[in-house]
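Note that this complex is displayed minus one protein chain, with the remaining chains in position.
Coming up: chain A.
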Amino acid sequence: MALPSSLNRYLLLMAQEHLEFRLPEIKSLLSLFGGQFTSSQETYGKSPFWILSIPSEDIARNLMKRTVCAKSIFELWGHGKSPEELYSSLKNYPVEKMVPFLHSDSTYKIKIHTFNKTLTQEEKVKRIDALEFLPFEGKVNLKKPQHIFSVLEDYGLDPNHIPENPHNIYFGRWIADGQRDLIESYSVKKRHFIGNTSMDAGLSFIMANHGKVKENDIVFDPFVGTGGLLVASAHFGAYVYGTDIDYNTVHGLGKASRKNQKWRGPDENIRANLRQYGLEKYYLDVLVSDASKPSWRKGTFFDAIITDPPYGIRESTRRTGSQKEIPKGLEKCPESHVPVSLSYHLSDMFFDLLNFAAETLVLGGRLVYWLPVYTPEYTEEMVPWHPCLKLISNCEQKLSSHTSRHLITMEKVEEFENRDQYSHLLSDHFLPYQGHNSFREKYFSGVTKRIAKEEKSIQE
């Protein structure tokens, strides 16, 4: 399929991590900046080389200011399956597009990158020399060139089978790098306040990107925990709200999650986490609240809802309960003076979450959340559905041999009219699959089976 010639072609060099999450991230970000995802590549799969068309360099730069999935972007001048194909492709690239970057007043350098192979310095120099036919008029500056050009050679993905010749060679003008540095600078290891289930920094930024979070948005996390997802959204300029049913977590009290630390210190709370990164101005408020019984007045206040609900394994799924409930399984939270029930069914929780999102998101706003799944039983039908929300993406991350979680992104496409209108529709969709409720048992069933097997083999 030929690409429209008015669009410029770019080469994205992707990081080889969270493979399924990459395409939805790039698509969401392109749509955030007014672009649309257009590409001639059939699928992206495992490859780190993505060719796509982007309307302008500005959009490309904006994309790179947000992405944690892409390492770099290049304006693609040529590519081929062999050096000859590459040179011929370069000769077809319009000279008038090259000239602004090659003129005599400019400085440049050429870098050779190889993937899954190492070249000697001699081999690299040979490749640079072969590009002499390009109309470079500027001066080479290896330290601080104005323009950097890159040759990228793809030797495949299998380190055990490195081909003699590359599968693909690309040549482009380097534009910008992505935000992968954020993963280290926001690492949970360095964060002041963490909990047992604090989200990995990379994934928290991916979630904010799937959510199309932008400056001056209001982002809400109804299961805020220690606020990791709020930190990522605040980094992108959104103002943040969080709620959690756990009084101690919201206040930053109680037992610490760090090894070797007994109790949480005075600077351990959600606000302090934002302050640690200079993001305190984006802190609106956090509340102790039951996500199934929200306290917001009627209206659409949130641009995005980004959350990691409890799966009932390391943190219990809870909602406020009744005095009448049987004491077994009932936990009283002294500070809040309200009995907390431990039997909040997971499927009820997603039902509540989707309804809440449909009611409180602005039109076009996004809900991004994790759905725990028992892999042997998983089918796409069990992804929760709502008439006001459109499914944008569904990305799997394996947790164990028989469980995984799916990052679900939905967009509000219709205004929410009346709660009663939807309740019967939704319960039909949820009744067939009650599997989410027994997620905790299924998660542990594999473990107990394995332990039993091991004990048996030891005895034999």
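Please note the rule applied: a residue touches a chain if its C-beta (ideal position, glycine included) is under 8 Å from a C-beta of that chain, and two chains touch if they have at least 3 such contacts; residues count from 1.
Basically, contacts and distances are computed from a predicted model.
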Protein name as given in UniProt for the chain not displayed, "VANG1 protein", "Ribosomal protein L19", "Multifunctional methyltransferase subunit TRM112-like protein" or "glutathione transferase": "Multifunctional methyltransferase subunit TRM112-like protein"
From A:Met98, A:Ile128, A:Leu287 or A:Leu391, residue that would touch the chain that is not displayed: A:Leu287
Absent-chain contact - pick from A:Phe49, A:Phe101, A:Tyr277 or A:Trp296: A:Trp296
Contact set of chain A toward the excluded chain (per top definition): 215-216, 239, 241, 243, 245, 247, 250-251, 281, 284-290, 293-299, 301, 320-325, 336, 338-339, 341
